[in-house]
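Of the protein chains in this complex, all but one are displayed in their positions.
Going by the order they are written in, the chains are A, B and C; count residues from 1 in each one.
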Amino acid sequence: MHQTTRKAGVMSAAEVQALLDREFPQSARSQAIVIEEAWHGGCRVRRRFSERSLRPGGTISGPTMMGLTDFAMYVAVLTSIGPVPLAVTTNLNINFLRKPSQRDLIAECRLIKLGKRLAVGDVQIFSEGEDEMVAHATSTYSIPPPEQRKA
Amino acid sequence: MHQTTRKAGVMSAAEVQALLDREFPQSARSQAIVIEEAWHGGCRVRRRFSERSLRPGGTISGPTMMGLTDFAMYVAVLTSIGPVPLAVTTNLNINFLRKPSQRDLIAECRLIKLGKRLAVGDVQIFSEGEDEMVAHATSTYSIPPPEQRKA
Amino acid sequence: MHQTTRKAGVMSAAEVQALLDREFPQSARSQAIVIEEAWHGGCRVRRRFSERSLRPGGTISGPTMMGLTDFAMYVAVLTSIGPVPLAVTTNLNINFLRKPSQRDLIAECRLIKLGKRLAVGDVQIFSEGEDEMVAHATSTYSIPPPEQRKA
Partner (left out) sequence: MHQTTRKAGVMSAAEVQALLDREFPQSARSQAIVIEEAWHGGCRVRRRFSERSLRPGGTISGPTMMGLTDFAMYVAVLTSIGPVPLAVTTNLNINFLRKPSQRDLIAECRLIKLGKRLAVGDVQIFSEGEDEMVAHATSTYSIPPPEQRKA
């Protein structure tokens, strides 16, 4: 957590949040997931615990963690390169490591490649206040060339 | 589609659907996703189109397709080995290939390994009535040993 | 195996093999791996059994199967779009399903996306003459834009 060396992104966390609220008005996601911090090349986001995402055995569902991963990637990419509405996920790979606790999930995303055409991120998911990772994901975003970025 | 050679599973599609409705009462998923057919080693499931899962640009969200993949795997595993509530997804890898149409999604799951400890499935997702795959996923389930299967 | 509907690629199997022999002169791979057939959107390649690739327990090593997957993707991409020397693998995901027999491996590759910038393939690996898949992989190639294709 080399927080002191973090560089500001081209958009702030508040700007990304406002863009998401505007772009995804129909989604319930904006209430459950919030951006905690965002910087050039990464972010930390939180998913508030909700009984709705529980599965048998009291575990938080896989799709909940996949959605959180995708959200974290989107925030990290937007923060780092600005509003590129047509950037799309092309690949997501996730390993579920242990049963999450019934509490908030924290996802930390770090872009391990930020190229002109592709961004690749590493996402670590934790139950709040716990040390052991509950899931680990990598994901790739395809970034459209500048001339195709108009929505 | 070697439909004529499909072997019945140990649970029927209706039995799996009833189990899911019972186990996931809090989820909205049971209304949007339905089992079309299930057999030993595979299944075909449908996600009804809903504006709620749209993203900017009119595309169906990645998490919607990841949730559908996870659901299809769960149905294929349950159908093939019976009710094993503690079976859990350990890995899911998905490639998003093209923008889905604004219509129902159909996922076809085929188990390419059904071992004592691990089941691995291949999931192909299509927009209904179209030929080109919109997403392709593989996923692994860990199956608990018999003595640990009590919830 | 809709062999009758297969469309010829822009390069034939012999042309791709000649290009590989020229481009990879230092590799021992060209002797062990051969192209059996190649068509627009796919190919079938063979890796001759060799004791050198065995691991403890008499199994063929994972890296052998990963190399075979990568080779099959490369052949399918070249056959489908012609010689693009700078096309590079960006992602490979492989599931090892069962222990291969001590005999030749056959890999069948099918491109499930062939876009301007990305090609995604599905690769199934079998022990020759056997029905059950020993490994399944998906892989993504990044295709450089035309102006960058000169080596």
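Here, contacts are C-beta pairs under 8 Å (C-beta built on N, C-alpha and C of every residue); 3 or more make two chains touch, one makes a residue touch a chain.
Predicted, not measured: the structure shown is a model, and the values here were computed from it.
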Which displayed chains the unshown chain touches: A, B, C
Sole contact to the chain not displayed, among A:Thr59, A:Thr89, A:Ser127 or A:Thr140: A:Thr140
Residue of A:Thr69, A:Asn93 or A:Ser127 in touch with the missing chain, whole complex considered: A:Asn93
Among C:Gly62, C:Gly115 or C:Pro145, residue touching the chain not depicted: C:Gly62
Subunit C, residues in touch with the chain not shown (by the definition above): 23-24, 26-28, 51-52, 54-57, 59, 61-63, 66-67, 70, 85-86, 88-96, 99, 151
For subunit A, residues in touch with the removed chain: 93, 95, 97-98, 112-113, 120, 122, 133, 136, 138, 140
Absent-chain interface as seen on subunit B, which is shown: 90-91, 93, 117-118, 140, 142
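Throughout what follows, only the chains that are shown with their structure count from here on.
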Chain centroid nearest the full-protein CA centroid: B
Cα superposition angle of subunit A on its copy subunit B, in degrees to the nearest 5: 180
Mean-CA-position distance for subunit C and subunit B (Å): 28
Centre-to-centre distance between subunit B and subunit A (centres being mean Cα positions), rounded to whole Å: 24
For subunit A paired with subunit C, centre-to-centre distance based on mean C-alpha positions, whole Å: 33
Junction residues of subunit B, two or more chains touched: 93, 95
